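Dumping the structure here so I can ask a few things about it.
Only a single protein chain was left out; the remaining protein chains are all shown in position.
We just call them A, B and C in the order they show up, numbering each chain from 1.
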Amino acid sequence: MSTGMRIVDIIAYPFIAFLIGMLYMGIARNIIGRIHRRWGPPVLQNLIDVFKLYRKREAGSHGVMFHLGPIIMVTGVVTCLYFIPMLSDGRWLKGFSFDGDLILVTYLMVLGALGMALGVGQGGVPFGVMGVTRGLTRLIGLEIPYFIAIIVLMAHYNTASINKIIELQAGGLSNWAMFKVPLAFIASLFSFWGMMGASPFDIPGAPQEVASGPATEFGGKYLALMMSSRGIFGFLKLTLWVDLFMGGAANLLILVGKTFVLFVTVLFVTSVYSRFKVEQAVDFMWRYPTIIGLIALVIEMVR
Amino acid sequence: MIERFLMNTHYIVLIGVILLLIIGFFGALTKRNLIKILIALGIADTGVNLFFITIGYISGKTAPIFSKNGLTASQMVDPVPQALVLTAIVIGVAVLALGLSIIIRVYEHYGTLNVSRIKRMRG
Amino acid sequence: MSLNPILMIAVPLFVAFSIPLLGYIHKKAGLYAMSATLLFNTFLSFSTLPHAFEKPIRVIIAGYKPPFGINLAITPFSIFLACLISLMGFIVSIYLLKDETTETQEKFSMLILLVVMGATGIVLTGDIFNMFVFLEIMSISSYALTSIRKDRKGSEAGIKFLLVGSISSTFLLLGIAIIYNQLGTLNMADIARRFSQMNPKLAFAAVSFLFLGLGIESEMFPLNAWAPDVYQGAPAPVAALFSAVTVKAGLYAMIRFLYTISNNSSFIKLLMLFGIATVIVSELSALKQTDVKRMLGYSSLGQIGVILFAVGIGTKTALEGAVFHFVNHAVLKATMFLSIGLLAKYAGGSSFEELKGIGKKYPFLAGVFAIGALGVMGFPPLNGFMSKLMILTAAAKAEHVVLVMLVLAASVVEGFYYFRVLQVMFREPEPTRIEKRSVSLAFVIPLVVLVGMIVGIGLFPGVLMPYFKGAAMDILSRGDYISVMLSGGGAL
Partner (left out) sequence: MIGPHNIVLIPVVIGILAYFAGKLVRPVREGLTLLSSLFVCYVVLFKAGLNTIGIYTYNFSLPQYFDGFRFGNNGFSWYFAVIIAFSYLFVSLASFPLVKDKEYHGSFYLFFNIVAGALLGIVYSRDLVSFFIFWEIMTWSSYFLVVMNPNTKGKTGLTYIVFNVAGAYAMLTAMLIVYSYAGSFHFDRVVKAVSLMTNSTVFFISLLFAIGFLVKMATMPLHIWAPDAYTESEDSFTPFFSGTLSKMGVYGFILFFGMLIGFVNIKGVYEIKDTSLIGYIVAWLGVVTSVFATFRAIVQDEIKRLLAYSSIAQVGYIVTAMAVGTALGVAGALYHALIHSVIKLLLFITVAGVIYRTGKNKFSELGGLITRMPLSYLAVLFGIIGLAGMPPFGGFASKWVIYMSLIKNHYYFLLIGMIVSSTAAFLYCYKLIYGIFLGHPSSQGLMEVKEVPGFLWVPQIVLMMVLMLTGFFPGYIVPFIETAMKGIGFSVAFNSTSAYTLSAALGGFNGFVVINVLGAIFVFVFVWYTLFFPKSKRLHRLDIYWAAETPDENTPLHYGYGIGAELDRIPWVGMSLRTHITRFYEKTGEQISGIASVLKDVVFNGDGQIYMLYAILTLVSIFLLMGR
């Protein structure tokens, strides 16, 4: 694997994620449309929107931090993506995952959101601040089951590096962590849906109440950047869950397959449930998923 | 135990001492009037002085004063307690005098001699 | 050495009675005579200090060798206290030169001299009745001093002090009478030697009477109810003198009686318990005070409680700590009473409301008070810390951990109410009704000297350490006190 190929591999990393991510969002809007008994926009609609926004001649800005907000968001998301191996063969599309571990990835996921929150802050729109506050409060709820799940994983496989977890899940369906530590997987699913913005937990960006929350003041190229980073973020979560619980992907096709299966579960949840208030979301998260996770933890400790 | 003690003092005097002490302390503790308390304390004081004197008394001997010539020391009672009692009496007098002068001052300020009402400074 | 220690008693006595005559020469002559005598006394005691530490001195008066004549027993512990008493007396006397609280100067300076003379007499004498007489001289002059100002508080305090004091003297006399009846002698060393031959029932009676009498003098818990009223009622310099001098004499008598004369261990244990009770009761009651002088009275009782506790433990280190605490308590309490006296005079009263924000108006005086407060609470660089630590270490070594915790809990309470006073003084806005008057030099010098002593002893406790060791040895070694005093040590 010459350095030339390595460079191409690294540069391609985010674009693959961007493309697949945007595609999934397009498909998602289609499927939800169908569930609502309407046709829904074309699958590539998201990509079209993003490129339209990039073409826009000007965008309003409220200052340096406002300008930097979306940029930090993308940076955070892409950096986090680099530390999650897309493919498990250790040669192609592995990013920098060998230099970081699960805890680093967990914190990098939040870095992007905080950067954007600073931009929203300077934007000065009360809706933006409300969106950010609700997002962070919701995060308190989501983080617990997720962290319990990864603790169980780390305890189970006695390692914190994602690549090693993938290797230990090699060899057939029954070795997947999904079945080895099923309760932890279920608990982590709840927080997965929350982080993906599935309906019961999508209060921060809820259009009816806070006018698309943090992204309210951003327009033109800033909105484009935010939409693309949201796409990448979606795909990032999917690959992480696949790596952790479904034994990673040998090649791109398997990766797309597994991630799509996982993505479909998000659709089912988001199109059925109505929206939680923030405190309901946190309360719900601390009640059922956490208890499931704790049971998994106790089982793990007993083993 | 008590016999050895009583042997060289008339026990009547001793009872007198104890009575004086009891009267003195009883008076000091129950009477409300300051002057009465002082008097009671004086009584207690005389009781103790009396006790001091009885200690020095050896029956059959006379007062330790060389009044008549030819009186040898062996015929005299133990002089030391008597000397001590003298100073004790003087001290008693001094305390009483000072007490009375302070009581005058207290009366000027409080208008009463009732000890249970002279307690502006408490707690 | 040239001067006979008896002068330490004779000279103040003579000067005291000649002061009324001096009154005709010049109105203030009495005061100057007083401080001159006290200076002489300090000088004399400090000069006899080294000799006494080599070998205890026995001074024969009027030719009668003990156990018949009255004699002075100058042992290391007693001469050390004599120096402390005369030094403190001298410092308070300088303060008094400019203090116009009492218009009748002669009587005031005479009484001060008598108190200091009485205390020095108690500390030096070797005869038990002689000690009683000196005790009475001291008490009578302190009754008079308490009510010198003829105001309501002074006379009330005076009469209470007198009532309880006369009870104490009655019982002391009773105890001495019983001892004389049994042993036929009044010389301490002789009593000590033959104390065990006494009839046990009567010995117990004598010891308990004397314990009670001296307990009242040394402000032990059940018997010290009169003390706070006296500290509040008496003028501030007098209160300083009481806490620095009269209490010390009372404590000396108690220690000398319990350790050297009767050597009764069960009463020493009792002393320890009473000491702890004193600490707890006085610290707690100080918590609810609104008058600073009364609060200082309670805090002084607390410190004495600690000393009693240390004496009660009875080990060598505990006694060293106790003697060290003697010095600290005298110095600290003198500083605080003198400074609060001045502050109260300028602020027109010593309650919290009157003293609000006085720290900003008189920073020097309030600063001295603050340093004194830090010293009393036992914060490290100052002297209170080292002595309290020695006492507590000795207590821990003697397995009294629970008592150590009680004392420490009490000092937390002490910290609370002292800092509350400091906050009242320093943090309240400056009072407008008090105009700043210059503080005359006679007040400043004693305070500066005292603060110097606080910080000096705090930083270099090692300097005084040999004296504490000597004093503690003297208390504990009952045998050679008897042998020296009877067989004629440094005969003079």
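Please note the rule applied: a residue touches a chain if its C-beta (ideal position, glycine included) is under 8 Å from a C-beta of that chain, and two chains touch if they have at least 3 such contacts.
Here the structure is a predicted model, which is why all the values come from computation and not from measurement.
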| item | value |
| --- | --- |
| Visible chains in contact with the missing one | A, B, C |
| Omitted-chain contact residue, chosen from A:L93, A:V132 or A:M226 | A:V132 |
| Hidden-chain contact residue, picked from the options C:A36, C:I60, C:L270 or C:A442 | C:L270 |
| Absent-chain contact - pick from A:L118, A:L168, A:L252 or A:I291 | A:L118 |
| Touch list for chain C against the chain that is not drawn | 159-160, 163-164, 167-168, 171, 204, 208-209, 211-212, 215-216, 222-223, 225-226, 228-229, 266-267, 270, 281, 284-285, 287-288, 317, 320, 374, 379-381, 385-386, 389-390, 392-393, 395-397, 399, 401, 404-405, 408-409, 411-413, 415-416, 419-420, 423, 426-427, 429, 460-463, 465, 468 |
| Chain A residues that touch the omitted chain in the full complex | 57-65, 67-68, 71-72, 74-76, 78-79, 82-83, 96, 99-104, 107-108, 110-111, 114, 117-118, 121-127, 129-130, 132-134, 136-137, 139-140, 143-144, 147-148, 151, 154-155, 158-161, 211, 216-217, 220-222, 225, 278-279, 282-283, 286, 297, 301 |
| For chain B, residues in touch with the removed chain | 25, 28-29, 32, 37, 115-116, 118-123 |
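One rule holds in what follows: only the chains that are shown with their structure count from here on.
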| item | value |
| --- | --- |
| Length of the line joining the C-alpha centres of chain A and chain C, rounded to whole Å | 80 |
| Euclidean distance of C-alpha centroids - chain A vs chain B, Å | 101 |
| Chain B partner contacts - residues on chain C that touch it in the complex | 129, 133, 136, 140, 143-144, 147, 150-159, 162-163, 165-167, 169-170, 173-174, 176-177, 180-181, 186, 199, 201-202, 228-229, 232-233, 285, 288-289, 294 |
| Complex contact set, residues of chain B against chain C | 1, 4-5, 21, 24, 28, 34, 37, 41, 44-45, 48-49, 51-52, 55, 80-81, 84, 87-88, 91, 94-95, 98-99, 102-103, 105-106, 109-110, 118-123 |
